[in-house]
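Please see the structure below; I have some questions.
Missing here is one protein chain; the remaining ones are kept as they sit in the complex.
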Amino acid sequence: MSRAALAIAFALALLVPGAAEACSVCFSTTEENRWAFIGTTVFMSVLPLGILFGIGTWLRSKVLEMERHHEAARLPTPPAP
Amino acid sequence: MSAPITNPELELVDEAPGRPVVESAVLGTVLFCVVEAMLFAGLVSAHTIVRSNAVEWPPPGQPRLPIESTLLNTAALLLSAPVLFYAGRVFRRNRRDALRPLALAIGLGAFFVAFQGYEWLGLLREGLTLTSSQHGSFFYLMIGMHAAHAVAALVALVWAWQRLFDLRLTPGAFGGAAVFWYFVVAVWPVLYWRVYL
Amino acid sequence: MIERYLVQASTFAADIDFVINLIAVLVGFWFFLTAGVFFWLLFRFRRRDGVPSEYITGEEKEHKRFISIPHYLIMVCDIFIIVAAIQVWVNVKQDLPENPHAEIRVIGQQWAWTFVHPGPDGELDTADDIVTVEELRVEVNQPYVFHLESRDVLHNFSVPVFRLKQDVIPGRVITGWFEATKTGTHDIQCAEICGIGHGLMPGRIVIESAADHAAWMAGKAPNQLAATVRGTTVAATGGTKLAAASGDALNAN
Partner (left out) sequence: MAESIEHPGHAGGHDAPHDHEMSFWSKYIFSTDHKVIAMQYLFTGMAMGLIGGFFAYAFRMQLAFPGMEVPGWGMVSPADYNSLVTNHGTIMIFWVAMPVLIAAFGNFLIPLMIGCDDMVFPKINRLSFQIFFVSAIVLLSSFFVPGGAFGGAWTAYPPLSANPNYSLTPMGSSIWVVAVALEFIAFLLGGINFITTAMNARAPGMKLYDIPIVVWMIVVASILFMASVGPLIAGAIMLFMDQNIGTHFFDPAYGGDPILWQHLFWFFGHPEVYVVLLPAMGITAEIITVFARKKLFAYRTVLYTTFGTGVLSFTVWAHHQFIAGIDPRMAHVFTITTLLISIPIAEMCFVYVATLYGGSITFSTPMLWALAFIFEFLIGGVTGIFLGASGSDIYFHDTYFVLAHFHYTFFPIAIIGTFAGVTFWYPKMFGKMMNDTLGKLHFWGTVIPFNLIFIPLFVLGAAGQHRRIYNYEHFPELSAPWMQDLRQVATIALVVMLGMQLVFFYNFFASMFRGKAAGKNPWKSNTLEWTADSPPPHGNWPEGLPNVYRGPYEYSHPDRDDDYWPQNVPS
């Protein structure tokens, strides 16, 4: 995903609160319930991405280390000085 | 561009087939823990949402959870993680020496589960049941789910101890069991915070 | 597009149709462009003897731009769509008219709609409320605020000619608005599956002129708690219709 897309997304998201101020139809649940939904939405979206990013980074470093190791093993040993 | 990595002079045959990036058992357990982490995330989210609907939480007329005595419990569980980590380090140096710290970690974990069960009996007697209120439902669902994982992880650790006693335990199997136990330990503070406090 | 099938009978119907048309034009352009290129390539590069295929990695800049330029153009199209969609959404779902003509209550249950109209005094929950089953009567060119309630499961209050849909959730009151612009009688659907009788939950909305509406109201005795429409009461509706439904299925029609 390009960074420009994310920047645009955030810019648009910033426009949203202006509209939200006018929210007169906020349904008849408690304010607390509304925030619980928003909060858990963010939590459930971010948590897997965080976990996977962590695991991905860890595996990637392991793989790169291994590939470097094998590259080194494949090169002919330099003659002893 | 990934150029062809051909290099005819170099022999690749010395490389063992199926060389693992990470021990398969460890990686498999880590992936399993991702699912479990999201399972608990779902439960915690559900709890948060239902709790936000309530006028008063915990609901009136329901027994209070034993916050203080569970702290003792929590301490035992949290302590088991460094003990297990230590056992892992010893295991790498000298297998046989890991028996004792591993047994200690299992003991701490078993204490946690047993004490938890004892507290449940008290709460049941006081009238907090699965159907008595949302509070009770979530308490038994979430803490029970955690207890089930704790028991499963303990079984894995006991199995590892048995294998270690027979000197047949592989580092991968030990790592897998340990990762699952770390997960059980790591989830608990979150549950304690959300459910008890 | 939609107005070819259904009249636009509310103030925001045209806005929603505009968003739909905008999306149709933008994605239609990309669809036909991609499909055209696709079929042209299939024809142009079909296998011919002695003509080998080219070796193109797609990693060089001059090749990659065939992907990246459309990529940015699509992003621009997305922004147009997002802005239009959000504007309409805010208008329909977030803003409420400041001085509604009246408030009405819509109650969904398995498997009937109950509509509570404020009687001649224009206030809900007073003695002259008019309760109807499966028939909602509103005045044309007047903003209405509705409150949706459910007695059992999820329903969905859907009026296609208004381009309006909103789930009805038990335990909550959901508020929204509409303003009809054309007189006539149209369907009200339940668009969320609500059990065996889901297909038997049709309502009708009658949009009438101020004079007709006043005449209808005057014809109703005050405090009709169990108003009758087509001879069924609220309580009896579910059961009767289910019986009717099994009859439908058994007697081929």
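Going by the order they are written in, the chains are A, B and C; count residues from 1 in each one.
Please note the rule applied: a contact is a pair of C-beta atoms (placed from the backbone, for glycine too) under 8 Å apart; a residue touches a chain by one contact, two chains touch by 3 or more.
All values derive from a computational prediction rather than experimental measurement.
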Handout entry: Among shown chains, those touching the left-out chain
Key = A, B, C
Problem - Touching residues on subunit A - with respect to the absent chain - result: 1, 5, 9, 12-13, 16, 19-20, 23, 25-27, 33-34, 37-38, 40-41, 44-45, 48-49, 51-52, 59, 63, 67
Fill in the blank from the handout: Those residues of subunit B that touch the unshown chain are 2, 4-6, 8, 12-13, 15-22, 24, 27-28, 31-32, 34-43, 45-46, 49-50, 53-54, 59, 130-131, 133-134, 137, 141, 145
Completion exercise
Against the hidden chain, subunit C presents residues 1-2, 5-6, 15-16, 19-20, 23-24, 26-28, 30-31, 34-35, 37-38, 41-42, 45-48, 51-59, 63-64, 66-67, 70-71, 74-75, 78, 81-82, 84-89, 92-94, 110, 152-154, 156, 158, 160-161, 163-167, 169-172, 174, 186-187, 189-200, 202, 242, 245-246, 248-253
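Here is the rule we go by: only the chains that are shown with their structure count from here on.
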Completion exercise
In whole angstrom, the CA-centroid distance of subunit A from subunit C equals 35
Exercise for the section: Would you kindly tell me how far, in whole Å, the mean C-alpha position of subunit C lies from that of subunit B? Expected result: 47
Practice task
Using mean C-alpha positions as chain centres, tell me how far subunit A is from subunit B in Å, no decimals.
Solution key: 25
Practice task
Send over the residues of subunit A in touch with two or more other chains.
Solution key: 29
Completion exercise
Going by residue number, subunit C touches two or more other chains at none
Problem - List of subunit A residues in touch with subunit B within their complex - result: 29-30, 32-33, 35-37, 39-40, 43-44, 47-48, 51-52, 55, 59, 62-63, 66, 70, 73-76
Fill in the blank from the handout: In the complex, the residues of subunit B that touch subunit A are 7, 9-10, 12, 14-15, 19, 21-22, 27, 30-31, 34, 37-38, 41-42, 44-45, 48-49, 51-53
